[in-house]
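In this view, the complex is presented without one of its protein chains, the others remaining in place.
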Amino acid sequence: MPDTQRGLRPSLFHLLLAFAALAALIGMSRGAFGEGGEPRYFAITNARIMTAAGAPIDGGTVVVAKGLIQAVGTNVTIPPEAWVIDGKGMTVYPGLIDAGTNIGLQEEETPGPVSGGRGAARRSMTPSGPIPMGPEDRPGTTPWRVAADEFKTDDKRIETWRDAGFTTVLSAPDSGIFPGQGSIIDLGGDRSGDFVVKPSATLQVSFRPAGGFFGFPDSLMGTIAYVRQMLDDASWYAQSEPIYDANPTKNERLPYDRAERTISQALAAKETVILPANNSVQILRGLRLADEWKIPAALYGGQQGYAVAEAIAAKNVPVIVGLKWPERPKDADPEGEQTLRELRFRDRAPGTPAAFVKAGVKFAFSSDGLAGPKDISKNLKKSLDAGLTPDAALRAFTKDAADILGVGDRLGTIETGKIANLVVTDGDIFNEKTKVKDVFVDGRLYQVHAETPSEKPHGGDDKPNRASASPAADRGTSTARVNR
Amino acid sequence: MKSRILLATSSSLMTLGATLVFSLVAMAQNAPGVYAIKGAKVYTLAGPPIQNGIVVIRDAKIAVIGANAEIPAGAQVIDASGLEVYPGLFDPVTQIGLDEVSAVGATVDVSELGNYNPDIVAATAVNPASAHIPVTRASGITHVVAAPGASGFDSPGGGVITGQASAFNLAGWTMDEMQIKRSVAMVINWPTMETRSFDFATFSVQEKPFEEAKKDYDKKINEISDWLDRARHYAQVKEKGSPTNYERDLKLEALVPVVEGKLPVIVIAARAREIHSAVDFFAKQSIHMVLADGADAWKVKDLLKDKKIPVILGPTLREPHEEDAAYDREMTQPAELQAAGIPIAFSSFGAGFSRRLSQYAGTAVAYGLPHDEALKAVTINAAQMLGISDQVGTIEPGKLGNLIVTDGDPLEIKTQVRYLFIKGQLTSLENRHHQLYEEYRNRPQLVH
Partner (left out) sequence: MNTSGLFLALGSLLLAAVPASAQNSNTILIRNATVLTVTHGNIEHGSILIRDGKIAGVGADVKAPDGATVIDATGQFVIPGIVDCHSHIAVDGSVNEGGPSVSSMARIPDVLNPVDISIYRDLAGGVTEANVLHGSANSIGGQTVVIKLRWGKPADQLPMEGAMPGIKFALGENPKRSNFDPPPGVPRRYPGTRMGVEETIRQAFTGAREYKKQWDDYSQRKAAGEANLIPPRRNVTLDPLVEVLEGKRYVHAHSYRADEIAMLMRVANEFGFKVRTFQHVLEGYKIADELALSGSGASTFSDWWAYKMEAYDAIPYNAALMTQRGVVVSVNSDDAEEATHLNQEAAKSMKYGGLSPNDALKLVTLNPAIQLGIDTRVGSIDVGKDADLAIYNRDPLSVYAVVQKTLIDGQVYFDRDRDIAQRASLEKEKQDLIDKEKKAAESEKKKPQEQGKKPEPKKKGGKPETSDGQVSAGGAL
C-alpha cells in the first residue's frame, strides 16, 4: 500500500505498543517500575482523637486516603483497602509543627559584627568582599533564596523530628538582613520537592547589622533604616512597574533590582513577614515597625512576651516563641556579673506561653537552637510547669502554628479534607514517658520503634517496617516508601 | 608627611606653651626665698586649724607656723586675711607630663611596649614644659606622681610591670629641680580575667571561655612571681657572689629594691577577685603593696584592713561597673573604706582631668566621708603611702613649702586658689587656659 494511505489507519500492533509504553509511563509515575504496594489507605480505630478543632473524640476512627483525612468520628465508613491500625489505648494527634528551624539547609556562618555568645570567638568584624557603604549596595539582601530550593533530604533531623511526632516544619535561610523565604516542609517524601507544602510561606527579616565594622549597616538603627528603605523600594517597584509596562514610551525605563521585585511579589502574596523580637523592648519595637510598615508580621523569639502580652494582643500580631529558654552560658565566669534583669528574664521566660494564652496572643513554637526533640520536650515542660495547659500547648504546635504560617486551611487539625499528618502515641504526647508509635506524613505511614542500644543497618526486608536511625538508602530500589 | 606636620604643629604649640611657662616661672623663681603668709586660717592637717595664723617659708621649706610666729626681716609678706591656707594637694596617680594630647601618639609616653619594663622611669619622659603642669597647679595641686602604664580616661594603659613612678613638684626648669623622688614606686598592672576583649589590630571582638581566661590569668601571675624570684636571686648574686660571676641585668636590678622592701609597689586592680589575689600574692612575697583603682575594694574591705593595704582610689566620678550596683556605689566607697579603717587617697589617673581631684574628694564628702578625712586623702595620706610624707602632705616645719592659699573650702567647686607655693617659691597661677581666656576676652567686639 502506498505511504499516504497507510498513515490513515495505524495497525493494531502499533496501538498495542503505544498502549504498553503509556502504561509503563503511568506505572513509573506511580512508583518505581510497577511498585504498587505503597499503602495509601489507613484507618486508625478506637482511639482517643485530639482533633485540635474541638473536643477530643473517644473511641474514634480516623480514615486516611491518598494523603488526606477522609473521615473522622465515631461512626465512619472504613474503606476496604484500608490498613487498619487498632488504636485501642492510643491517642491520635495532628502532626506537630515546628515553626522555626533550618532543617534541610546548610548551617551558615553568620556574617557581620559579633553580637556575643559562644562560638563567636575570633570572628572578624569586617565582612569578606567589598564593604557596603550605603543602602544601594543591598547589604545582606537575598530575599530570593527559598528554603524549598535548597532543601536537602539527607538531613538526619528529618527523621529525628518525625520520630518525635513532628510532621511539619518551617525551614528558612538565615544569613543577612533579608535572608530569604521560609518554606513549609512536611517531614517525609522521596525527592526534595515532595516534602514541600508551601515553598514561599514567610519573608524572613533580621536586624543583625550585616555591614561589618565600617561597612553599612554597622548598627541596629542603620539596619532598621535599611529595612525601611528596602520596603519603600519594593513598594515603589510594585507601584511603578505596572505603570511603566503600560506606558513604556512615557517614562524612563526602570532598572532591574532583584530584591525589589522579589520582595514586592512576596508582599503581594501576603507572605508572613518574620520579625525577630525577643525581649520586651524588641517586641514593642517590632509591633511598632510592623504598624509603620503595614506588613503582616509574626514576631520571632518572643521570650519576654510575659511582660508585654496585652500589647501584643492589642495589635493582633502572632508570635513564634523560641523554646530555647535563656540560660546562663556554660563557660561563663562563675563570678561574672549576673544582672537582676537577666535573672528575672531567665526565671520568667518559660511562663510566656501561659501569659499569651491569658492575654489572647496567638503563638506557635520554634526549636531554633535546640539540639533535638528531647530538648524541645524538656523545655516545653518548663512552660507546662509554669501554667501552660496541655490543650494550649497542643494548639500552639498544631492549629495555631498552621494558621500563623498561612496553611491553616490545609494543615494542623484532624478534620476531613486536611492533609493527613498524624501522630499516634500511647499516651499524652507531652508526657516524657509517652512513646510515639506511628507518624503519618502526607498520609504515608512511618512506624517508630524504640531506640536500640546500637544502630542496626537498614536491612532489605520485604516487610515495610524498619523506620530507625539508618541513613536514607537508595531511593530507586527500596521496597516501600515507609522505610525512609 | 602628615605626622611630621602634626609634630611640627604640636611642637610649635609646645614651644608656645613652654615660652609662657618659662616667662611665668622665671618671674616666680626670681622672687625672694622668704615669705610670710599672715592673717589666714591655717589648716596644717597636723593638728587643729590655726585661726589667724602665720606661716613662714624659707629656703624652700616651711620654717615656722603659729598664731604668733615671728616674721623674719626681708620676708615677702602676703596678706591673706579672710583666706585659708592648706598643704598643696597631691595627685598620686597621673599621666601628667607623659601625655600631652592623648589621641596624638607622638605626644604620649605613658606605656612602653612589652609587659615587663621595671627599669623604665617616668621622670625620664615627663616634659617639664607640658601645658598640663601650669593648668593643674592652678587648681591647687602642687605635686604629683606620674605613673607609667596606668590607664585613665586620657590614655589606655598597658603592660604588667610597667615601670617606676616618679613624684615631682609642678614647678621647676628641669626634672632635676622638680623631682621629689625619682623612683617612688614600682607600678604593676595586675592581670585581669577578661573573657571578652576588643583587638584593635584586627578590629574583632576576642572571646574566650572562662577556663581559658583563668589559665591565661594564672600564667601571668606566675610570670610576675618568676620575675620577683629572679630579682631576689640577682640581688643575692650581686651582693654575695664574685663580680665576675654575674652579668648586669638592668631589669632585674630595677626590681631589687622591690624585693628588698625598699620600694613600694603600686598595684592597679579593680575587680574583687583580682584585688584579692594581688593582696594574697604580695603578702606571700612579703612585699608592701599599695592598691590603686580599687573599684571593688568595698567587697574585700576586711581583707584590706587585715593586711593593712592602703588604697589610692580611682576617680570618684565614674560609673559603677555592675548594672545592679547602688547608683552611688563609687561615691560612697571612700567613706565606707575610711570608716573601716583603711587609709585612702584620691587620684585622677589622668592628666587633663587632674584638676578634678578636689571635686572627687568633695563628692565623697557629699556621700558620707568626713571633710577632714577628705582633706587628708588629697594631701598627707598618699604621701604616707608612698614614703614621701617627710617632705610633703602637711604644713609642718621642715617639710617642703608646698602650700595653697584659697578663698574658701578647697574641695568646693567655686573656690579659687589665690596664692600658690611650690618648693617654697611663690608660683604663678598663669596657665594656657587663662592665657587663652584673656586673649579672646580682649578680642574686640565685632561691629555689626
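Read from first to last, the chains carry the letters A and B; within each, the first residue is number 1.
Quick note on the criterion: a residue touches a chain if its C-beta (ideal position, glycine included) is under 8 Å from a C-beta of that chain, and two chains touch if they have at least 3 such contacts.
Treat the numbers as computed from the prediction; the structure is a model and nothing was measured.
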Displayed partners of the chain not shown (whole complex): A, B
Hidden partner chain, touching residue among A:39, A:276 or A:408: A:276
Of A:40, A:261, A:315 or A:346, the one touching the omitted chain in the full complex: A:346
Candidates A:145, A:198, A:324 or A:395 - the one touching the absent chain: A:324
Contacts of chain B with the absent chain, listed as residue ranges: 6, 9-10, 13, 100-104, 131-132, 153-154, 200-203, 317-319, 323-324, 326-328, 351-353, 355-356, 358-359, 362-363, 365-367, 411-416, 432-434, 436-437, 440-441, 443, 445-446, 448
Where the missing chain touches chain A, by residue: 100-102, 107-108, 110, 115-119, 124-126, 131-135, 156-157, 160, 172, 174-175, 179, 204, 206-209, 211, 213-222, 224-226, 228-229, 232-233, 236, 239-240, 243-244, 246-247, 250-252, 254, 274, 276-282, 284-285, 288-289, 300-301, 303-304, 307-308, 311, 322, 324-329, 332, 336-349, 366, 368-372, 374, 451
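Convention: only the chains that are shown with their structure count from here on.
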Touching residues (chain side chain B, partner chain A) in the complex: 193, 195-196, 202-211, 213, 272-273, 321-324
Complex interface listing, chain A residues touching chain B: 113-114, 116, 118, 120-126, 213-214, 331-337, 339-341
